[in-house]
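Of the protein chains in this complex, all but one are displayed in their positions.
Order of writing sets the chain letters: A, B and C. Residues in each chain are counted from 1.
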Amino acid sequence: MSYSYDEQMFRQIIMDHYKTPRFKGLVEQPGFVTVHLKNPSCGDDMQVQTQVENGVITEVHHDGSGCSICCASASMMAQLVSGETIEQAQAKKQAFYDMVSGQGIDEELLDEAISLQGVAKLPPRIKCATLGWKAFEQTISKETVEQAEGVTIVTE
Amino acid sequence: MSYSYDEQMFRQIIMDHYKTPRFKGLVEQPGFVTVHLKNPSCGDDMQVQTQVENGVITEVHHDGSGCSICCASASMMAQLVSGETIEQAQAKKQAFYDMVSGQGIDEELLDEAISLQGVAKLPPRIKCATLGWKAFEQTISKETVEQAEGVTIVTE
Amino acid sequence: MYNTDWTKDFPILNQEMNGKAFVYLDSAATSLTPEVVLEKMNEYYREYGVNVHRGVYAMGAKADGEFESVRDQVQKFIKASSREEIVFTRGTTTAINMVAFGYVLPKLQAGDEIVTSMSEHHANFVPWQVVAQKAGATLKFAPLDANGAVTPAALQSVMSEKTRFVALNHMSNVMSALNDVQALSRVTHEFGAEILIDGAQAVPHLSIDVQAIDCDFYAFSGHKMFGPTGVGVLYGKYACLQAMEPFEYGGAMIDQVQQFTTSYKDAPYRFESGTPMIAEVIGLGAAITYLEKIGYATIQTQIETLREYAIQQLEQLEQVEIYNPHNHEAATIAFNIKDVHSHDAVTVYDLEGVAIRAGHLCAQPLLSEIHQGSILRMSLQVYNTKADIDRFIAATKKASDFLDVLFL
Partner (left out) sequence: MYNTDWTKDFPILNQEMNGKAFVYLDSAATSLTPEVVLEKMNEYYREYGVNVHRGVYAMGAKADGEFESVRDQVQKFIKASSREEIVFTRGTTTAINMVAFGYVLPKLQAGDEIVTSMSEHHANFVPWQVVAQKAGATLKFAPLDANGAVTPAALQSVMSEKTRFVALNHMSNVMSALNDVQALSRVTHEFGAEILIDGAQAVPHLSIDVQAIDCDFYAFSGHKMFGPTGVGVLYGKYACLQAMEPFEYGGAMIDQVQQFTTSYKDAPYRFESGTPMIAEVIGLGAAITYLEKIGYATIQTQIETLREYAIQQLEQLEQVEIYNPHNHEAATIAFNIKDVHSHDAVTVYDLEGVAIRAGHLCAQPLLSEIHQGSILRMSLQVYNTKADIDRFIAATKKASDFLDVLFL
């Protein structure tokens, strides 16, 4: 990993999203797709709720419990994809997966989420970092939604 | 095994009991205790029926199917214990167990059954040789009868 | 690569039995286990022998990874469409019981029919008897052809609109007859029923493609295909697995446990409760790798050659009665020696150092079909040699003099 970073800043970003998550809490409204995912090995538990209109992600919510990496990552995810087109959101998701599997960091797409780049060196934690993204991915992919494993889907 | 024997004679005795078993076939009369034993590893299957009056074994019958050693041994057993006192029958049983486990041969007690002494050198076949004896033993031992494993008891 | 000097991979072949070099002709009961499988299991215990599925530390993740990678391996090995269709079990017996009691029984109604055959191993027979009895369903038997196989027409002849489930073997364990399981699945599905294939004897000998077969379930054991004891596989179409009730309840298979209610994980994890057979699953992976390195073509050629060689010589012995002479893909020869009880015969082989099997072979229904109380079976695997057959034939010639064993 050759990207230079400010460790202090990254710590602050992560703790901030962990302690004061953005878009946390689900809504009870029609028009949302909700996906519930769990990481059985550690008990992380994440629900992500998405509203899509005309190919644009108009709203994203998340709720769940878990470790700092899981919670902070979900919050960053919600912030990153809100208001984006599906294509753009998918590009960000892919950029995040690439980063945590050590395949390069796209600062432009990932913005604050680059603070989690250290996860690439912690294989058992990659699942934590991607849980929110995986749930999000399923909310927007009907096909995946139907086949996916460990998914509870509430389409209202 | 230091006992000297006539191999040819032993072969004849065994084949004779195998082909023309004595006391074969069960009876349907009151006063008999019947024990049914199986050797699960080879499918040998043996029923022995005993009538005891005043401490004397008045009648013994056996029926079943199995290999030459199992069938011949049951026939010899029936012949050996018929008309004996329980104590005497038990002594013969013990002598037989001793012989097939290589602990000496009591020709007086075992008579023709000494023809089976070679079983001592065939550990997997000891169970065949003793199956009829084991069933007999259980017919005369109430205590064993009650605890025994793999036993069907018909007391009439 | 595997060693063509088989004694390197299977040191047990260097053992003696009753003072004679050991000839193993009982691979249909359990195959010998190659060194690579033992090494892989030892490696688990010596290098990362911790529990799986909860490993939040690196060594646990390593154990998890090795364990779960075998699921991928099995998926490819039997060509399942997804890794989630692979359930690790204790063996074929457990796998079939899981389907019988977790899938079939809950759906059965009185009057429904289950079809099996008289050539099944007890593991694929008794569970269906019990399930039928519990549900008030009827057990029907597809008739066998002269080789002991179930033809598609034979299956069709006993199917009806009441048939809910069919359970048949891929290759039987006594006659070693090969069933056309693809056609049997088709017939089953035409009647709207579902089918389980007992592959315990097939997997060591044939390449399996569960999607081509289109069966709903497929079961096999590790110990018959160069793997360790204590492990087997249940394949199920994902929708079938998802519709199946758990067989055992406990850790690892749960989602959330509350005081009065519990939710379960999705298949296949819902069927793997408690600490799994970790070393055994890892060993199974090594066995599959080993088997694939040898290749089914090599296995088949070797077995067919040896079997023909043995059959030719047995046929010259008039005291020998062969029950499956024409099953050319078979890995077994089922036979008896006239007027000699199988148990008398087997001791003769034993003292010659030759291990073959005698008895009902867990196939009492088949034995009653062929009117035999017990039987002899020799069975082959790739590590057998022509010399083994010669030793086998020499012992066969002595078997009529079965009392000799008492006077050696």
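The rule we apply is simple: contacts are C-beta pairs under 8 Å (C-beta built on N, C-alpha and C of every residue); 3 or more make two chains touch, one makes a residue touch a chain.
Keep in mind that what you see is a predicted model, and the values were worked out from it rather than measured.
Novice: What shown chains come into contact with the chain that's not displayed?
Specialist: A, B, C
Novice: Would you mind spotting which of C:Ala80, C:Leu108 or C:Val126 touches the chain that isn't drawn?
Specialist: Missing-chain contact among the listed residues: C:Val126.
Novice: Looking at C:Val158, C:Ala183, C:Ala252 or C:Leu317, which residue reaches the missing chain?
Specialist: With C:Val158, C:Ala183, C:Ala252 or C:Leu317 as choices, the missing chain is touched by C:Ala252.
Novice: If the hidden chain were put back, which of A:Glu7, A:Glu28 or A:Glu53 would touch it?
Specialist: A:Glu7
Novice: Just one of C:Ile299, C:Cys362 or C:Leu406 touches the chain that is missing; which is it?
Specialist: C:Cys362
Novice: Touching the absent chain: which residues on subunit B qualify?
Specialist: Spelled out for subunit B, the touching residues are 38, 40-42, 123-124, 149-150.
Novice: List every residue of subunit C that touches the chain not included in the displayed model.
Specialist: Counting only subunit C, the missing chain is touched by 11-12, 15, 17-18, 22, 24, 26, 29-30, 32-33, 37-38, 41-42, 45-51, 54, 56-60, 90-94, 96-97, 100, 118, 121-127, 129-130, 139, 141, 221, 223, 228-231, 247-252, 254, 256-262, 273-280, 343, 346-347, 349-350, 354-359, 361-362, 364-365, 368.
Novice: List the residues of subunit A that touch the chain left out of this view.
Specialist: 7, 10-11, 14-15, 41-44, 65-70, 116-119, 121-122, 124-125, 128
Keep this in mind: only the chains that are shown with their structure count from here on.
Novice: What whole-Å value do you get for the distance between subunit A and subunit C if each is reduced to the mean of its CA atoms?
Specialist: 45
Novice: Take the average of all CA coordinates in subunit A, do the same for subunit B, and state the distance between these two points in whole angstrom.
Specialist: 78
Novice: Going by the touch rule set out above, which residues of subunit A reach two or more other chains?
Specialist: none
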